[in-house]
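With one protein chain removed, the remaining protein chains of the complex are shown where they sit.
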Amino acid sequence: MREITLSQAVNEAIAEEMRRDPTTFVLGEDVAEAGTPFKVLSGLVEEFGTDRIIDTPISEPGFTGIAVGAAMTGTRPIIDLMFGDFLFLVMDQLCNQAAKQSYMSGGKLKVPLTLRTNLGATRRSAAQHSQSLHALVCHIPGLKVAMPSSAYEAKGLMKTAIRDDNPVVIIEDKLMYQEKAAVPEEEYLIPFGEAAVLRKGRDITLIATSSMVQVALKAAETLAADGIEAEVIDPRTLVPLDEDTLITSVRKTSRAMVIDEGHQNYGITGEIASRIADKAFYYLDAPVQRVGAMDVPVPFSPVLEDLTVPTVDAVVERVRAVVEGRLHDVA
Amino acid sequence: MREITLSQAVNEAIAEEMRRDPTTFVLGEDVAEAGTPFKVLSGLVEEFGTDRIIDTPISEPGFTGIAVGAAMTGTRPIIDLMFGDFLFLVMDQLCNQAAKQSYMSGGKLKVPLTLRTNLGATRRSAAQHSQSLHALVCHIPGLKVAMPSSAYEAKGLMKTAIRDDNPVVIIEDKLMYQEKAAVPEEEYLIPFGEAAVLRKGRDITLIATSSMVQVALKAAETLAADGIEAEVIDPRTLVPLDEDTLITSVRKTSRAMVIDEGHQNYGITGEIASRIADKAFYYLDAPVQRVGAMDVPVPFSPVLEDLTVPTVDAVVERVRAVVEGRLHDVA
Amino acid sequence: MAAENKDDCESYLHIYSQMRRIRAFEDNANQLYLSGKMQGLTHMSSGQEAAEVGICEALESTDYITSTHRGHGHCVAKGAHFREMFCELLGKVEGYCRGKGGSMHIADQDNGNLGANAIVGGSAGIATGAALTSKLLGKKDVAVCFFGDGALGQGLLYEVMNMASLWSLPAIYVCENNLYGEYTHVSEMAAGDLCARATAFGIEAHELDGQDVLAVKSLADDLVARARAGEGPFFVLLNTYRYHGHHVGDINRTYYRSKEEESDWKDNRDPIALFGTWLRKQKIATEKELEAIDEQVQADAKAAVEYALEASYPDLSEVDMHVYAANA
Partner (left out) sequence: MAAENKDDCESYLHIYSQMRRIRAFEDNANQLYLSGKMQGLTHMSSGQEAAEVGICEALESTDYITSTHRGHGHCVAKGAHFREMFCELLGKVEGYCRGKGGSMHIADQDNGNLGANAIVGGSAGIATGAALTSKLLGKKDVAVCFFGDGALGQGLLYEVMNMASLWSLPAIYVCENNLYGEYTHVSEMAAGDLCARATAFGIEAHELDGQDVLAVKSLADDLVARARAGEGPFFVLLNTYRYHGHHVGDINRTYYRSKEEESDWKDNRDPIALFGTWLRKQKIATEKELEAIDEQVQADAKAAVEYALEASYPDLSEVDMHVYAANA
C-alpha cells in the first residue's frame, strides 16, 4: 500500500469530505495560501477557493463562535486552531456554546463542527506552544474527542469527525506531521469508540494515546527481547471511550499502564486507570501504572524539556518493575 | 463559638486581609455597591471604597488579564468571577498567563492572585450557570485549587489563598452561601495541602469535595445506624492534594469512595480513585468507587436536574453495595 | 407616518399585538415566579418591546436571530407560541427545548430563533455564523444578533464584528441599551461612544429611540433589505429601558437607579402606550379595538399558563438523551 505522511492524510481527508459535501468549509488563521504554518492544508485553496478555505483574523474565540453558528444553520465547518495551546481561548465557545446546544435545545439544534488542533512538546516552543490539553475537552459532555496516532488513523478519524453531527475535537501530534504510514487509496472511515489493538501480548496492557502510541510500540519491542509481551492498545477516541476493549485486555494480561502526553495530574491517565482498577479489580496483579507528562509548564531549555515527556526508556523500565513486582514498598 | 454563614465567612476573610495588606483589592462585576448578586461582598465597598472594590465591565477575560498584570507588579488582586461557568472565558489568561509566569521566568516573576468563583447545580439555572468546573483548573500546573466545604473552611482557606504568592482558584458552593457553621472570632488560616478528617470510621473512606462533603457526612450518619462506619475526609485543596491522609485512611478501611460534583468523566474522581487504587492496592477489599455528577450538561427542568447530582441516598446505597460485596458481576 | 392602506393597518395592529403579547408574557412569568410556581431566575424585558418587535417585524421566519438571558421578548417577537414558551419556563416536555433549556436557553428553532444565551455576549459568534452560512450557501437570510449594553464589554463582539465587516456578512448587531448591566450603569461599563465601537470596524451604525416602534421598524426594514442585498453588516443602538429588576428577584433597586427614573420611562416613554396613542390618533384603531386586542392577548396568555402548569415534565429517562445528536 502507498505510504503518505500524517499531514497528507489530514489534507486528503478534508479534501475528500469537501468534495462530498459542499457545505463543508475550513476556517482558521493562514489556512488558505499559506496552507497553515505546518503546511497541512497546502493546496486546498487551489481546489476549493477562498470561499471555502477561509483565512481569519487572529480571533480564535470569534471564529470558533462563528463556526458554531454556521454549524447550527446548515454547514459543516472545520476549525483550524493553529496550536492546541489556544484551546484555552476558545473554551467558552466550544464548551458553553457548541457542546451544549443539542442538549439545551432538547435535541432540536445540532452543531456538526470539527475543531482540529494539535498537541506535543519537544519542539523547543516553550510553555505556550507545547501543551497537550485534551483532558480539558474530554471532561465536557457534548464534545467528542479523537486522537489519531498515525497517518492511517488521522485520515479515517478526520472523515468520521467531519461527518459527525456533533462538535468533535480532533487533536494531531504536531511532531508527527511528516511521519508516513500505509494509507489505502480507497475511502475508509474509522468509527468513533473503537480502540485499535496494535500489538498482542500476554504480560501487560499498554494503553497509549496519540504521540505515546509509538513510544508504547517501541517499548513493547524492546520488552519482547526480554520475553515480556506487552499488548498495545490505542483508544483512538477518548470520548467515546471503548472501555470494553481495554478491560477485556487487562483482564487477560492482569497488568496495565496508561501512557499519555497530557499532564498526569487530573488528566487522561487517572480516568482510564481508575476505570481499569474498577472493572478489572479482581484480575489485577499489580496497580495500574500511570505515565503522563510532568506536572510542570513546558520549559524551553532543551535539556529540561526532554525530561517532561514520557520516553521509551521510562516506559520500558516501569514495565519491567511492574512485571517483576518491584514497585511500591507496601509497608 | 459564634456561627456565621459561608457568605459572611468569605466576606470576613477578605475584609481582614484587605485591612492587613493595603495592596489587596477586589475586581469583578457588581462587587461594589451591589456586593455581588449573591451579596457575598456586601459592605466591603463602604470600608474600602471603590478604589479597592472595583466594579468592572462584563469583561471576564479582560479583567482577569488585568489582575494578572497587577499581581505581577506588586499587588494582590482578588478576582470575583460571578459564576464558575465563566471559567471557560478566562482560561487563557488564567492558564496560559497566570499559571506559567513563575516557571517561564525561572522564578523571577510571581502572580499572587486569588480567583474566587463557585460551583453547584440544582438552582434551576440550566447548563451555563450550574457547572462545577474545578477539574479543568486542577489539571494546570502552576495553579492551586481550594474547595471550601463550610463557613469555617471558607474563611481559613480564603485567607491562605490571598496570602499565597501563586494564582489560587477558590471555588465556593453557591448553594451553601446561607449555611452557618462555627467560625472562631480569632484569626486562623488553613494551610493548603492538609485534608480534614471529618468523621472517623473503619469500614470505608468517603472522600468528598465541596458540596459533596455534607452529602458524605449525612450518608455516614445513615450508614452508622446500620452499623457501617464510614470515615469522611475533605481534601480541602485539590492542588496541592494531601495524598498521605487519604491513603492512610484507605489502608485502614480497605474501601473507598470519591464523591464530587464535577462531571465524572475525566474529572476529579478518576484522579483520586486512581491514586488510591495505586497506593493502597494491596489493602483494597473492593474497587474504589467513583461518584461524580452525570456526564450531561445541566438540564433546566427540575425533575431532570435533581438526577444529575450525587445524593445522600445514592451514596448510602452504593456504600452498602460495596461493603456487602454486591458490586460488579466479575465474570 | 400615515396609515395608507389596509395591509399597512394590519401590519400596525400586528405590531401592537406583538408588543402586547410580550408584555403579557412577562407579567405572567413574573407572577409564576412570585407565586412560587416557577423555579430558577428569569429576566423580564417589559419596557423593551418596541426594540424587539420593531426589529423582528422586519424579518422573515427564515431569517435568524440570537437572543440573550433576557430572551422572552425576542422569542415572542420572532413568532413563538405562548404554550411552548410557558412549558419551557416551567421545565415541561412540551417546551421548545423539552424543558431542558428553560428561560435562559429558550429557542424557537422553526422560526429561526437560535436561542437565548446565558453567557453575556455569548451569541455574537452564533449570529455571525448564521450570517456566514447565508453567504456561503447563497441564501438571502439575514441574521440579527440581539444583545444588551453590558455585552459591549465582551471582546468576542469586536472579533466577530470585524469578521462580519471584512466578509460583508448579512448580520445586524442590535444593542438594546437599557442603561444597566445588572446593577451597574452603562456609563461605568462603557467608555467612549457606543456607536463608534461598530464604526471603528467599518460598520455602518445607527442610534435610535428604542421606544418608537415605527422608527425601529422602518430602520430595520431598510437595513434588512440592504443586508439581503449584500451591503451588511450593520449596527443598531436602541435606547430603551427595562421596567423590572435585573431578574425577578431584584426588588430593592434604589441603590442603583431611582424610582423617579423608573416612573419617567414608564409614564412618559412606554412603547406600547406611545404606539397605542399613535394608532388612535391615526384612526387605525379605536381605544376599544385596542382593548379587545389586550383582552385577547391576556386570555391567550392565561390559557397557555394554565396549560403549561398542567403539562407533563419530561420522562426521567430524558436526562441523558440529546447530549449528542444522533448521526443521520
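Note that the chains take the letters A, B and C in the order they are written out, and that residue 1 is the start of every chain.
Just so it is clear, contacts are C-beta pairs under 8 Å (C-beta built on N, C-alpha and C of every residue); 3 or more make two chains touch, one makes a residue touch a chain.
What you see is a predicted model, and the numbers here were worked out from it, not measured in a lab.
Across the entire complex, contacts from the unshown chain go to A, B, C. When the omitted chain is restored, the residue from B:Ser125, B:Ser149 or B:Asn166 that touches it is B:Asn166.
The residue from A:Leu189, A:Met294 or A:Leu327 that touches the chain not shown here is A:Met294.
Considering the whole complex, the residue from B:Ile4, B:Met18, B:Val40 or B:Ala70 that touches the absent chain is B:Ala70.
Residues of chain C that touch the chain left out of the display are 152-159, 162, 165-166, 188-193, 196-197, 199-203. As for the chain not pictured, it touches chain A at residues 29-30, 33-34, 37, 55-59, 61-62, 85-86, 89, 123-129, 294-297, 299-304, 307-308. With the whole complex as reference, residues 23, 25, 51-52, 54, 56-57, 59, 61-75, 77, 92-93, 96-97, 101-112, 141-142, 144, 163-166 of chain B touch the missing chain.
Here is the rule we use: only the chains that are shown with their structure count from here on.
The most distant chain from chain C is A, comparing centres defined as mean Cα coordinates.
Between the CA-based centres of chain A and chain C the separation comes to 41 Å, rounded to the whole angstrom. In terms of their C-alpha centroids, the spacing between chain B and chain C amounts to 37 Å. We define each chain's centre as the mean of its Cα atoms; on that basis chain A and chain B are separated by 29 Å. Shared contact sites, meaning residues of chain C that touch two or more other chains, fall at 97-101, 105, 117, 119, 122, 155, 323. Residues of chain B in contact with two or more other chains: 85-86, 89, 126-128, 295-297, 299.
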